[in-house]
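One chain of protein is taken out of this complex; the other chains stay put.
Think of it as A, B and C in the order they're written, each chain with its own count starting at 1.
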Amino acid sequence: MKKNIRKQVRIGIIGGAKPNPESRKTAYETGRLIAEKQAVLVCGGLSGVMEAAARGHKEAGGVSIGILPGSSTKDANPYIDIPIATGLGYTRNSLVVMNSDVLIAIDGHYGTLSEIAYGFIQDKKVIGLGTWDINGILKADSPEQAVELALKPFFPLVR
Amino acid sequence: MKKNIRKQVRIGIIGGAKPNPESRKTAYETGRLIAEKQAVLVCGGLSGVMEAAARGHKEAGGVSIGILPGSSTKDANPYIDIPIATGLGYTRNSLVVMNSDVLIAIDGHYGTLSEIAYGFIQDKKVIGLGTWDINGILKADSPEQAVELALKPFFPLVR
Amino acid sequence: MKKNIRKQVRIGIIGGAKPNPESRKTAYETGRLIAEKQAVLVCGGLSGVMEAAARGHKEAGGVSIGILPGSSTKDANPYIDIPIATGLGYTRNSLVVMNSDVLIAIDGHYGTLSEIAYGFIQDKKVIGLGTWDINGILKADSPEQAVELALKPFFPLVR
Partner (left out) sequence: MKKNIRKQVRIGIIGGAKPNPESRKTAYETGRLIAEKQAVLVCGGLSGVMEAAARGHKEAGGVSIGILPGSSTKDANPYIDIPIATGLGYTRNSLVVMNSDVLIAIDGHYGTLSEIAYGFIQDKKVIGLGTWDINGILKADSPEQAVELALKPFFPLVR
């Protein structure tokens, strides 16, 4: 794993801290699939969609990065492998996007909306799974389709 | 002016860098009205809606704050009185909102969408003039109505 | 004042939150002189050296900008005219420097040291009044000399 981690595609999962049970399940499943595809999971590192996705991802053997609002790496949920403290508060949402090659939005409230907006500001592909209906989002019907959309016709990754 | 500037309500104008002529005129007019109401204008300090609003505001005698993405205060449009450099790039959008008591969104693209989202994240009132249709925005039909909505039943300002 | 505020030189005062009485007096006097010279005072907006300088500056009729660590403009000391919230915590120290044309360091601990370092990173002139002994600082013996050094052979200010 280690040898390739920098070259792996990074899929950012953005979504609410208080999702309903179905969105939580969707996030878990999406995280799991991302690990199976050998991609890195990036998220905000906290609870809800972020935690469910990181848990699914970790259980399938993936390595995840959590870009935290607080100034302590301890704040990350237990499934995050690489917690990154920023001390920026919600202003860090822009950095979650900056560190993702492509985004999957699941459920979510205004925080997620800010990240969707940053996705387009930063010219990232944004895939939606039951989230805000914003012009430009590619809608997916399932975690499988979302991850497929995230990885297929992918730009040549140079990092 | 000086004696009271800290106590004045700060109205943030958010909007696109490349508005159509009508939105530019709306921004100009809104900026002018904000000055007439003795309120401070806060914006992103650059071109388009930001510049038109700052120009209207300055021509009516107001004092404006521009929260800039770059690291030089020189980047501000010529109508900004207090340019603030951040060096944060678009990540500074959150700070435009943080320094406003209430927001008026005019036209705008994804940058404006991120600021609308931060408005709700930070529990600010967000008024819309021909902008994104996001749940929670108070729609106004004219600059007059927008500024009236921004200032009427206003929370007691403590700063 | 208003007409010229953008064109006025901005002198940043950096220094500790808990100075001894003498440093507090030095800060007060320096703030006062900055106002007399028609320059804007920039500081971190909180207590100690920042508050004493802002108080002296305000009592002499100046306009001051406080770049705050927190996310609320209410955090500023009562003598700040233009509080700017950043929500960046101590990471905002870089922005205090970024918004100053020249710096005067008074007393101070590690926070001040970080601002002195940013002064040199950002190619600003740094004047010291009883502060860290760092290579590159221009030492002054009095507030008068510090403000004189800050303003004399000054670069042509374009903003």
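The rule is short, and it goes like this: a residue touches a chain if its C-beta (ideal position, glycine included) is under 8 Å from a C-beta of that chain, and two chains touch if they have at least 3 such contacts.
Just so it is clear, the structure is predicted and the values come from calculations on it, not from any experiment.
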Worksheet item: Out of A:65, A:104, A:117 or A:150, which touches the unshown chain?
Response: A:65
Worksheet, complete the sentence: Touch assignment to the omitted chain, from A:13, A:80, A:106 or A:147, lands on A:80
Discussion item. Among B:73, B:91 or B:131, which one touches the chain that has been omitted from the display?
Written reply: B:91
Practice prompt. Provide the residue numbers of chain A that touch the chain removed from this figure.
Written response: 1-2, 5-6, 10, 61, 63, 65, 67, 71, 73-74, 76, 80-87, 94-95, 98-99, 122, 158-159
Discussion item. Tell me which stretches of chain C touch the chain missing from the display.
Written reply: 88-91, 93-95, 110-111, 113-114, 116-118, 120-122, 134, 136
Discussion item. Which parts of chain B face the unshown chain closely enough to count as touching?
Written reply: 71, 87-91
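To be clear about the criterion, only the chains that are shown with their structure count from here on.
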Worksheet item: Quick one: how far do you have to rotate chain A to sit on chain B, C-alpha fit, nearest 5 degrees?
Response: 180
Worksheet item: Same or different: do the copies chain A and chain C touch each other through matching residue numbers, with over half of them shared?
Response: same
Discussion item. So the centre of each chain is just the mean of its C-alpha atoms; given that, what is the distance between chain B and chain C in Å?
Written reply: 27
Worksheet item: Distance-wise, how many Å sit between the C-alpha centres of chain A and chain B, to the nearest whole number?
Response: 31
Worksheet entry | Where chain A and chain C are represented by their mean Cα positions, the distance between them in whole Å | 41
Response to the item:
Note: chain B residues in touch with at least two other chains are 94-95, 122
